[in-house]
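Every protein chain but one is kept in place in this view of the complex.
What follows is subunit A.
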């Protein structure tokens, strides 16, 4: 399995996606800072919630790009026929691909939150946007929330796979990711998102995992033309 994952990474040039992810993080941090010059946010609570929302949406969309690259494109260009003629278990091949997508989303979503919040608090020391004191307790709480958030983002990122696999379409995958993540994370004020009702992201995560299973389930008996 490890070997399969490594081959997938080598084959698809993930480096570009990783670079893009870091650029996105940098842009988000910059935007956050610039916004505060215009009209400062009131408390760290706002910063946390804003960061969570933006990173989740960003990386679910990134995940859909990866899904396209790793799965949809292989089916569309028929290189999957080559892949399936090798003496390797087809299910494992697909699982390796899904693991990469989920892991990428989780890791970068979490990493983004860490970098942005620490970056912002660092900048805040000079610009004093927020008067509040950043306590260790706040950081710790936020860290746990961040992990849960990133985990659910990882699972939810699989949902666009269903839409993409129907006609092997990259646009369908990415658009569905945009729609899902936006609806899930749109804010009314700085308080309420659909995500705040914890059951909703949980249910969607379960849905994402289910979709992952369905995509793999019949692959050994299904005709690949």
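As a working rule, a residue touches a chain if its C-beta (ideal position, glycine included) is under 8 Å from a C-beta of that chain, and two chains touch if they have at least 3 such contacts; residues count from 1.
Basically, contacts and distances are computed from a predicted model.
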Next item on the list: Quick one: find the hidden chain's UniProt protein name among "NADH-quinone oxidoreductase subunit C", "ABC-2 type transport system ATP-binding protein", "Small basic protein" or "Phosphoribosylformylglycinamidine synthase subunit PurQ".
Entry: "ABC-2 type transport system ATP-binding protein"
Note to self: From the list A:30, A:43 or A:81, pick the residue that touches the absent chain.
What the structure shows: A:81
Item checked: subunit A, residues in touch with the chain not shown (by the definition above) -> 3, 7, 10-11, 13, 77-79, 81-89, 220-221, 223-225
